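The complex appears here without one of its protein chains, the remainder shown in place.
The letters A and B name the chains in turn, as written, and every chain counts its residues from 1.
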Amino acid sequence: MIGVLFDGLAYGALLFLVSVGLSVTMGLMNFVNLAHGAFAMAGGYVCAVAMTRWGVPFLAALPLAFLVTALLGALLERTLYRRLYGASQLDQVLFSIGLTFVAIAAATWAFGAGQQPMRLPGFLRGQWTLAGTDFGVYRAFLLATVAVVSGALALMVARTRFGARLRAAVDDGVAARGLGIDVDRVFSVAFALGSGLAGLGGALGIEVLGLDASFPLKFMVYFLLVVVVGGAGSVRGPLVAALLLGVVDVAGKYYVPQAGAFGIYAAMVVLLVAFPHGLFGRRH
Amino acid sequence: MTALRTQGIAKRFGALAALDGVDLQVAMGARHALIGPNGAGKSTLIEVLSGALVPSAGDVWLHGQRITGLPQHARVKRGLTRTFQITQLFPRLTVIECVLLALLERDGAGWTAWRPLAQCGEQLAEAQALMKRLGLADDARRVVGELPYGRQRLVEIALGLAARPRVLLLDEPAAGIPSGESTDVLAVVAALPRDVTILFIEHDMDLVFRFAERVTVLVAGRILAEGPPDEIARDERVRAVYLGVEERA
Partner (left out) sequence: MTQRAPADACWHWAEMVFWLAALAAFFVFPGYRVLGSQVLIVALFALSLDIVLGFAGIVSLGHAAFFGVGAYTAGLLALHGWNEPFSGLVAATALAGLAGFAVSWLVVRGEDLARLMVTLGVGVLLYEAANRAAPITGGVDGLSGIAMGKVFGIYAFDLGGRTAYLYSLGVLFLVFAALRRVAASPFGLSLQGIRENPRRMPALGVAVRTRLVAAFTLGAAIAGLAGALLAQTTQFVGLDTLGFPRSAEVLIMLVLGGVGRLYGALLGTAAFMIAQDTLAGIDPLYWQFWLGVALVAFVFFARGGILGAIDALRGTRRRP
């Protein structure tokens, strides 16, 4: 049982890392971005390519995945996303679906349709055994990494000037502009940061979630789920939601394997109906 | 029996108290104006009266019946209708479609799914008449979103009148209407039969003095003064509140 809990938390932590950027985007720009998973996929492929084609060690490939994806996010935000901030939900949905299709087709063309193989460095493989339960080393590494990143994120949001501007912009964009905050710049940086984190999550997730060209579609629901259940715009909300859903999903698949992902989807619908603004959401 | 009555109405948004204990009485058949500086809570009060906002405290009575918990659409069915300060129309519908919509809903025909609009003779005729009264007849088939703002405002008034209300709440009805025409519009409103009670928010003191029989002054969420227009005009406290604001009259 502890083992299931541990695995669930690790899985949830990974979901959180990918989804936190989406939460900020949806809460900040009010933008439904169904293509967020594509950034995670991009990060995953950067990591895989760096490792297999350029021999970059895993631990160095991770920040590389973050950077490249962040840049990609910044580029797309400036050129495309920015023009759709005030657009209707339908337009945003169509746009992000289109972007997803392009990403999937491009990935299939570049890397084929199969699963990307991953070879973890030796020190991250294997298990530790504590009190009779096996704990995967990699999952522990995952938890630790996400904890560190989340901590850094929380510090940044709470203590830095950028963090203050971000919080102001999420709270009330119009008022923030009135205070002289360059909200557009905040958006760009936040979007890039969120995409970078997603890319990092995608790279970290190759071992746990797998990586293939259909990744964005396969996991789209999960990321959206975490954000909407947790409450778009907050960081704490998706954290709780992700950990919760990670545990529910792993436990569900372990104890009731015939139900598959049914449990998590049902939980989502129930939670959405009970908390239309998410667990920690804010009314706009 | 008063047409509309409130007791102890309060509305808080977080730490901000938009309304702070409002006891308002609007007599049957009244032409009652609600005035006050910006941010006094006038529109909030209208929202509470119409049912769009739930008050933090207090009660509302309509023709002697307590309606505090009643949702907005149910209040409309009981004869309480409002118009909006910022025009709330249906951008891609035509003028006649908007008015028809209001009339059909009033007559409970909203669930009729089989008869085409063109065959709803009664409501079509009434819509034509109403549009004529407000000078909208030529614009009947035009898409509302393409009309100049002043004309859109007239459609907004038309929607308010279409419901054949017993109590009509008008939120700045003349706002946006060219000043030559605003008197005409308010004249149409004032010419409504005496069994219709009218409460209107207005900033244009000219119109207030021309059409109101009773005036309530709302300041910072509370009623400061109430009485006939000339009494209010002479009231020192009211003048102090408006000091520094350019007089329109």
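One rule holds for everything that comes next: a contact is a pair of C-beta atoms (placed from the backbone, for glycine too) under 8 Å apart; a residue touches a chain by one contact, two chains touch by 3 or more.
Note that the structure is predicted; figures quoted are calculated from it, not measured.
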### Query
Which shown chains does the chain we cannot see touch?
A, B
### Query
Of B:M28, B:A52 or B:A220, which residue touches the hidden chain?
B:A52
### Query
Hey, which of A:P63, A:G98, A:G126 or A:G178 is the one touching the hidden chain?
A:G98
### Query
Hey, which of A:V4, A:V56, A:A74 or A:A87 is the one touching the hidden chain?
A:A87
## Note on the structure
Across B:G8, B:G39 or B:P91, the one contacting the chain not displayed is B:P91
## Note on the structure
Contacts from chain A to the absent chain lie at residues 26, 32, 80, 83-84, 87, 89-91, 93-95, 97-106, 108-109, 217, 220-221, 224-225, 228, 232, 258-262, 265-266, 268-269, 272-273, 276-277
### Message
Under the stated touch rule, tell me which residues of chain B contact the chain that is not displayed.
### Response
50-52, 71-73, 76-77, 81-82, 84, 88-94, 96-97, 100-102, 104-106, 109-120, 124, 141-143, 146, 159, 163
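Here is the rule we use: only the chains that are shown with their structure count from here on.
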#### Entry: Centroid distance [mean C-alpha coordinates] between chain B and chain A, Å
48
